[in-house]
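A single protein chain has been removed from this complex, and every other one stays in its place.
The block that comes next holds subunit A.
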Amino acid sequence: MAGESENLTASSYIDHHLTNLTFGQLPAGTRPGQDQAIWTMAHNGAEAQQMGFMAIHVDMIGWSLVLGIIFFIMFRKVAKTMTSDTPSGFQNFVEMVVDFVQDNVKGMFPYKNPLVAPMALTILVWVFLMNFMDLIAVDLLPWIAKMVGVHVLGADPHTVFFKVVPSTDPNVTLGMAFDVFLLILFFSIREKGLGGFIGELTLHPFSNKNPIVQAFFIPINFVLEFVNMIAKPVSLGLRLFGNMYAGEMIFILIALMYSAGPVLGIFGGGLQIVWALFHILIISLQAFIFMVLTIVYMSQSFETGESH
């Protein structure tokens, strides 16, 4: 970042790294001389804030889609040429992953459903790929984006924001978690019936044979169980987001050391290697945890006739 026209402070560097490339509806009067709402790229964090809900993080959704497509093409290629004879090369790897997912699903989800296992595979590989973006040098892809943005698209260098780790955006992680949540609701109602589902929400954990006492318990139970139910997708999404956000933050802080003299720079280089090695564990673990919890939640939504 040394060749910039203005001196970058540490906080502006961090700020820049934590701002998404945002496309959205800018309300009227945000920019000077703008008299009506327009759909445009946000030029800074404040504009992105102004856009509110009607905005999309182009970098996040873009990388998310690119990684999803990479995942799909990789596995689709194998699926197309899949033979039941001796497997070789990449097929071995894919089969290993599929086998791993299948083992986990069989162990935790004792019901028959064609959706759960493929969903677990998608989560494992896709989330892993998203997390893996964290290991790519923290400035490399944003720098490339800036070069492309400035020299090809003619944008102002300070308006090109570019984050590359989709799982550091709570929108992305919660988006997936809410798909899981919708499936939990769908399967719960399908397997237990609407009555069973409502019963599960209102008749546990306190129950009494006396109907009057029971009626008194219902709101208490509902509050407890409803929070419990909502906590599932929220914790699922926020856990992944929190871990990855913290990891990226540390990479950014380490990267700051490079501009603080040769001694700190070398020290920072060592730290970065150590943290990257440790982060390999975290990214795999978080992808695995997301998958396992999804399977467990699915399994819970299929459970019938058991009070807990």
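One rule holds for everything that comes next: a contact is a pair of C-beta atoms (placed from the backbone, for glycine too) under 8 Å apart; a residue touches a chain by one contact, two chains touch by 3 or more; residues count from 1.
Definition applied: contacts and distances are computed from a predicted model.
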Complex member absent from the view - protein name from UniProt, among "ABC transporter ATP-binding protein", "Phosphate transport system permease protein PstA", "3-isopropylmalate dehydratase large subunit" or "ATP synthase subunit b": "ATP synthase subunit b"
Candidate in contact with the missing chain, chosen from A:Arg76, A:His151 or A:Arg190: A:Arg76
Hidden partner chain, touching residue among A:Leu26, A:Leu121, A:Ile184 or A:Leu201: A:Leu121
Candidate in contact with the missing chain, chosen from A:His57, A:Lys146 or A:His279: A:His57
Residue touching the undisplayed chain, where the options are A:Pro27, A:Gly175 or A:Gly242: A:Gly175
Candidates A:Gln49, A:Ser207, A:Ser235 or A:Thr304 - the one touching the absent chain: A:Gln49
Interface with the undisplayed chain - residues on subunit A: 18, 20, 22, 24, 48-49, 51-57, 60-61, 64-65, 68, 71-72, 75-76, 78-80, 82-85, 87, 94-95, 98-99, 102, 114-115, 117-119, 121-122, 126, 166, 169-172, 174-176, 178-179
